[in-house]
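Missing here: one protein chain of the complex. Every other protein chain is in place.
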Amino acid sequence: SMHAASSRLKVSGMCFFLQILTILLFAVFVRYSPDTSPGLCSPQINCSSKRNPGSDSRFRHPRSRDVHLQTLMGFGFLLAFLSRYGAGSVAVNLLVAAFAIQWAVLIQGFFYSFLNGKIYMEAQSMVSADFCAGATLISVGAVLGRVNPLQMLLMTLLEVILFTVNEYLLLSLMGVSDSGGSLTVHTFGAYFGLMVSRMLYQPHLDKRNQQRDTRHNPDVFAAVGTIYLWIFWPGFASATTVPADAEPWAVLNTYLALAASTLATFVISPLLHEDGTLRMSQVQDAAVAGVAVMGMAGEMLLAPFGALIAGFLAGLISPLGFRFLTPVLRSKLNIQDTCGVHNVHGMPGILGTLLGTLLTALATADAYGNRLELVFPHVADGSRTATYQAVWQLCALPVTLLLVALGGSIAG
Amino acid sequence: SMHAASSRLKVSGMCFFLQILTILLFAVFVRYSPDTSPGLCSPQINCSSKRNPGSDSRFRHPRSRDVHLQTLMGFGFLLAFLSRYGAGSVAVNLLVAAFAIQWAVLIQGFFYSFLNGKIYMEAQSMVSADFCAGATLISVGAVLGRVNPLQMLLMTLLEVILFTVNEYLLLSLMGVSDSGGSLTVHTFGAYFGLMVSRMLYQPHLDKRNQQRDTRHNPDVFAAVGTIYLWIFWPGFASATTVPADAEPWAVLNTYLALAASTLATFVISPLLHEDGTLRMSQVQDAAVAGVAVMGMAGEMLLAPFGALIAGFLAGLISPLGFRFLTPVLRSKLNIQDTCGVHNVHGMPGILGTLLGTLLTALATADAYGNRLELVFPHVADGSRTATYQAVWQLCALPVTLLLVALGGSIAG
Partner (left out) sequence: SMHAASSRLKVSGMCFFLQILTILLFAVFVRYSPDTSPGLCSPQINCSSKRNPGSDSRFRHPRSRDVHLQTLMGFGFLLAFLSRYGAGSVAVNLLVAAFAIQWAVLIQGFFYSFLNGKIYMEAQSMVSADFCAGATLISVGAVLGRVNPLQMLLMTLLEVILFTVNEYLLLSLMGVSDSGGSLTVHTFGAYFGLMVSRMLYQPHLDKRNQQRDTRHNPDVFAAVGTIYLWIFWPGFASATTVPADAEPWAVLNTYLALAASTLATFVISPLLHEDGTLRMSQVQDAAVAGVAVMGMAGEMLLAPFGALIAGFLAGLISPLGFRFLTPVLRSKLNIQDTCGVHNVHGMPGILGTLLGTLLTALATADAYGNRLELVFPHVADGSRTATYQAVWQLCALPVTLLLVALGGSIAG
């Protein structure tokens, strides 16, 4: 009890210190983007010139027509994550998310919109920060129940920096297309969490974790969480790239993948579990896997049946991973994965990356038409062939895993 | 237990078979609509010509200005249904919805956008599929607890086809205005489910059903479901017809009907129930009845008080139906109605149709102005008088009921 009280006071002090630090950094560096306030546009700021390298490369930050809708989608995305781990842990998750958002605005600002000693913040900054907070919440899912809030905050501190480095490497330097974050969000978040989990391996906690696993998601909460996923995620998948008047193929692909992964759960679950009580949380896991696999390939798929196949496969491998891979990870590799993020984010993320690479290699100007410019700007402007772009997409996977292995070890 | 295991394996096999079948049919037939990809526009596809008869008649498929918002609304609509039957049954409902969406895209595609051997899918196809899945979920509500998932999937298989035939008859051939689906969604779904329920009458299950009735909707879940209804349904009611810059009368009418039906519940409930514990699920039922009655009349009502009256009446007949009609249906007509869909969808749907007919008969060009073209295109272009249109609207009711009686018997 004495120990618990002092631990709570440490969390309190840490929150206070981090919030004051963030406020000071915001006060020194962050201002709102003066884009829409011509009156503010002084020569120093130079509004008309190429201010933001990230926002000008078309595949990353197109100016949305409706910022309200965009931010609505961004919040929805983040909160679909939040609702995955059950009501009991939402408070701690919300703490991590609240800090990760502020921290991500700062760190991403230094990479993407740092100019004349100031970071210029806009609605898009907040959506990017939501992405980053989403990856952090995935990692938290791997270590939930074994790490105290203090350690979570320190992990967040490091992960946000690493996430931004990785995202900058992949999207800006390597020119990889990954609008929905199969690689940058799902794969990164899952394997970072698993590396930290490996470093923090505590053998005597095995039993408590298994208890946790069985009751970690009450049915009502899982149902509400699944519904959030279905409502907000498809719209989100294309919110960052496709202009609002184009047909949202990424939305439709994600929606179809969700539908197919739900059927896959009903196919595989009775074969794996003899008691046969299909829990809502399994349906939710399949839905997450279905959207994770569509992250990169979502806007590349030209025919709806591809989304059905990918979603079906993701819905199949996720329960198989829970049954066969999670015990192996725990006993052989000393990795405890509290919420199974490897099954619902990690493997579907890698599957999505491989699918995206395959689709990139097969991309032709004939098949994509003027959509090519949106999906593969480097191929469209002739600076890369489709095969070359595919090699880059594939290279992004080991780059991410390497960064994660290094970063996760340090964080652990 | 042996029996239960084999039944689960049958469901698993059926899901696998249906998903593979759907993937194959999608691979052969379904492609994304090339509307926004001029590069794809070959002479065979003939983009510029009148490709889609449904989408060109203005009352059915106007191109929305914001597809993201539209799809957000569509999902919300579907999921407001999902959350009606309590957390325990959400998993099975989601299975039915996931299959119905895929199947509806195929079947509706054959009717509305089949060209040169291909179905061209767009965001609107998904919203129409959501409508259809909504009707299926209403039917499921009538037989929930007495039908296993295998039978539900077979019922869905047939109902989606029948729904599309009925919708095609009413909207395209007969030119009936029913944007919010009073007739095509609510009345169709409710009576189809009731016909199937009659066919599957099992007298010895009476007692179990009554137990189910009393606890089918835990309070937290009913509260969340009601909130989903209030948030997403009003916006949805006009999403398919009214351009985004017009005043959304259907939205406002639906919202007012929701408010009036809530008061009606508080009026009628203390008179019917002596224990007087007004459960949240009753408020939710009233809300559903309120929106069902506004489905057809929502965009026809020119004065807000009409919506208040209609919502109030719908909120009154729904609890009256639960008290007096459901027992009669069960004892006299051998129809067991697990979730009372007759009271919350069937009767309000018919009431809405009659109200819509009345309003149609009274429609004049003076009163509607340039809105006439949106609501009654056939009256606006002079090919029908208002009275003639009203006769068509009224005829749609027996047509739907006839189709439902035939189809439900076959499905049963």
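The first chain written gets the first letter, and so on, giving A and B; residue counts start at 1 in each chain.
The working rule: contacts are C-beta pairs under 8 Å (C-beta built on N, C-alpha and C of every residue); 3 or more make two chains touch, one makes a residue touch a chain.
Remember, predicted model here, so these are calculated numbers, not experimental data.
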Any idea which of A:I107, A:M126, A:M300 or A:L403 touches the chain not displayed?
A:M126
Identify the residue among B:A5, B:L21 or B:L271 that touches the chain left out of the display.
B:L271
Missing-chain contact among B:A365, B:V391 or B:A405 belongs to B:A365
Residues of chain B (touch criterion as defined above) contacting the omitted chain:
65-66, 69, 73, 219-220, 223-224, 226-227, 230-232, 234-235, 238-239, 244-249, 251-252, 255-256, 258-260, 262-264, 266-271, 274, 276, 278-280, 282-283, 302-305, 308-309, 312, 365-372
Across the whole complex, the chain not displayed is touched by chain A residues 4-5, 8-9, 11-13, 15-16, 18-19, 22-24, 26-27, 30-41, 65-69, 71-72, 75-76, 78-79, 82-83, 87-88, 90-91, 94-95, 97-99, 101-102, 105, 121-123, 126, 149, 218, 220-221, 224, 228
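Here is the rule we use: only the chains that are shown with their structure count from here on.
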Rounded to the nearest whole Å, what is the centre-to-centre distance of chain A and chain B, using the mean of the C-alpha atoms as each centre?
34
